[in-house]
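One structure follows; several queries about it will come next.
As you look at this complex, bear in mind that one protein chain is not there, while each of the others sits in place.
Chain naming follows the written order as A, B, C, D and E, and within any one chain the residues start at number 1.
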Amino acid sequence: MSEIIYLTRIETFSAAHRLHSVHYSDDENVLIYGKCNNKYGHGHNYVLHVTISGKLDYRSGMLMNITDLKSLIKTEIIDELDHKHLDMDVEYFRNGQIVSTTENLCIYIWKKLEKALNTFNNDKNQNQSIKLYEIKIHETDKNTVTYRGE
Amino acid sequence: MSEIIYLTRIETFSAAHRLHSVHYSDDENVLIYGKCNNKYGHGHNYVLHVTISGKLDYRSGMLMNITDLKSLIKTEIIDELDHKHLDMDVEYFRNGQIVSTTENLCIYIWKKLEKALNTFNNDKNQNQSIKLYEIKIHETDKNTVTYRGE
Amino acid sequence: MSEIIYLTRIETFSAAHRLHSVHYSDDENVLIYGKCNNKYGHGHNYVLHVTISGKLDYRSGMLMNITDLKSLIKTEIIDELDHKHLDMDVEYFRNGQIVSTTENLCIYIWKKLEKALNTFNNDKNQNQSIKLYEIKIHETDKNTVTYRGE
Amino acid sequence: MSEIIYLTRIETFSAAHRLHSVHYSDDENVLIYGKCNNKYGHGHNYVLHVTISGKLDYRSGMLMNITDLKSLIKTEIIDELDHKHLDMDVEYFRNGQIVSTTENLCIYIWKKLEKALNTFNNDKNQNQSIKLYEIKIHETDKNTVTYRGE
Amino acid sequence: MSEIIYLTRIETFSAAHRLHSVHYSDDENVLIYGKCNNKYGHGHNYVLHVTISGKLDYRSGMLMNITDLKSLIKTEIIDELDHKHLDMDVEYFRNGQIVSTTENLCIYIWKKLEKALNTFNNDKNQNQSIKLYEIKIHETDKNTVTYRGE
Partner (left out) sequence: MSEIIYLTRIETFSAAHRLHSVHYSDDENVLIYGKCNNKYGHGHNYVLHVTISGKLDYRSGMLMNITDLKSLIKTEIIDELDHKHLDMDVEYFRNGQIVSTTENLCIYIWKKLEKALNTFNNDKNQNQSIKLYEIKIHETDKNTVTYRGE
């Protein structure tokens, strides 16, 4: 028997963004996004919680080496998003089709990390795979979004 | 396809209360609730986490406008509970049949917000409804109660 | 030479209170204290920071044994204030001459702890005395009061 | 009908440990655990979240008296782990077969508390039993492990 | 006798900015500010601690009505900085002579609040004036700047 473990790594990144949807008129954008629609943008210290799950490796006593997880989050996410303007520096949000809400940010991070974890699992040629379980982002101390790949 | 998103809004309210059940004798109340049964009550800064879930609206990139959610929590919960004595000022707890434990407080808040969200869904005439997923209250930094409508 | 050290112990207590001053009319009380004047009171998880200062004892490497400081705060403050109604259960605030604001609460705690520390210093017959340096209370996550005996 | 409630109690313990597996050579241990393999160990303030679940008792308005839960966690966990060296003072980890990772620490705490809760349920001769739902440990502010008995 | 009280109000604002000094060449700007010089800016949830000091009003038991302090911070600071781009939306930083570092942000906020407090003191025609004691800003969880008007 092997126990199912959930491992969460928490990282922070500081980024600017502006909420503005090409699906709305300028007036509708102001109406819907309010101060988040401010022309020159605003910013946050985003607190990112990445949770993976899978069976415990009885020899190491670990689900996954936290050093590997840190490295993966840094390469895939922090290096691209930290100290950037989401709408100007990140291709996924640049064309304006996808609004840089925390909801869409969660989904974007999920997609990148899920792919990276698959590559990691294949490289390690492990019998059981480590799965991405949850992406949670605290945009502020009062607003949090969670995505579980559903 | 539409992704399922969980959105959490965190609010705080400061209230007094006393744990005292009409189902017990005075001696039993002291025995069961200890210092929480103090005649004149005590109080807390309650930290309330309201989590809703539902499908992402691809146009706005949001599950629900956080401004609407804030407003709803303020009207339904904060205005009634903040800077109040739960057992004296809130009708639900006033007759003494329902003890103002954090457990019952979660259930009370669930009931009010579920109803308010239903009204919100109907008013918006949306195809998919936003559901209340979880009410979590930190009574102190060490005690937390969660209710998910089960 | 002996270094000057500042040692802070943090404790929490949960209490109810109502802001109401005998120096004002009822209408003035409502005007000045607003929702804090609610007839049946409200409450908080008060976070208390007690800071003492003095010369390091080179043998123990400590300013004061934290166990002694904890014990002193418990006996003098926590046992009297925790799970109580400040205006009903604490004599200092009961006669209504002194309003149970966080400002006055700081001063009250200062007075009690300063006296207790003097007794502690005398009992230990120490050459140098440990002094009370600062009482800080977080009433909520957004409001903090500090008193330094000035 | 009785509502399902989740009750979480948070406690902290400070312990030393060293990550070193008998299943690896010394070189492999260095490679896998890095600085966590430091010969003389290191330490943490572990923040433990114990969550139980079950039906609300309508008379008391509680799932379980928090005083009982505190007492149970203290007796079973804190007294054994706080201010200890996990690998030297705790039998479960002493023989070196089980590495004192946070993953294994979660599982160990689950086993002890599940057993203690069963005894508690039997002693109370309750119709419905309180179940252990989740053990979550924050090893640092950035690393968290969760175990749900799966 | 009147006790000296320190009262701190904590508020948060989310803003974008870019560190770029007109006193340096573009290459020097990259060298000095690194990723903070990113062309399109980045952002933070700034946590602002405003501390005022003065003598306690014995009648109200307060240094200053926290409602007045909140209102003053909102009008002077939050309304101008929250959900804005500091370098584009705030005149003080717009001409590029003053870099929008947290250090300069502290000084800017000090200047505005000191002036507003003076007006407040005059309006109240109080015998003793409330003074601005300290502006502290947490730019991230790891970087904090304090200015005390020295």
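The definition used in the following text is that a contact is a pair of C-beta atoms (placed from the backbone, for glycine too) under 8 Å apart; a residue touches a chain by one contact, two chains touch by 3 or more.
Here the structure is a predicted model, which means the values were calculated and not measured.
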Which displayed chains the hidden chain touches across the whole complex: C, D, E
Per the touch definition above, residue among D:S2, D:T75, D:T119 or D:T140 touching the missing chain: D:T140
Residues from chain C at the interface with the omitted partner, ascending: 3-11, 51, 56, 59-63, 65-67
Residue ranges of chain E at the interface with the undisplayed chain: 19, 21, 23-24, 32, 34, 98-101, 103-104, 106-107, 141-148, 150
For chain D, residues in touch with the removed chain: 12, 14-17, 35-36, 38-45, 82-85, 88-89, 140-141
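Just so it is clear, only the chains that are shown with their structure count from here on.
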Pair joined by the larger number of C-beta contacts - A-E, C-E: A-E
Same-interface partner of A-B, chosen from the options A-D, A-E or B-C, over half of the pairs matching: A-D
Centroid spacing, where centroids are CA-atom means, of chain B and chain C in whole angstrom: 31
In chain B, residues with contacts to at least two other chains: 141
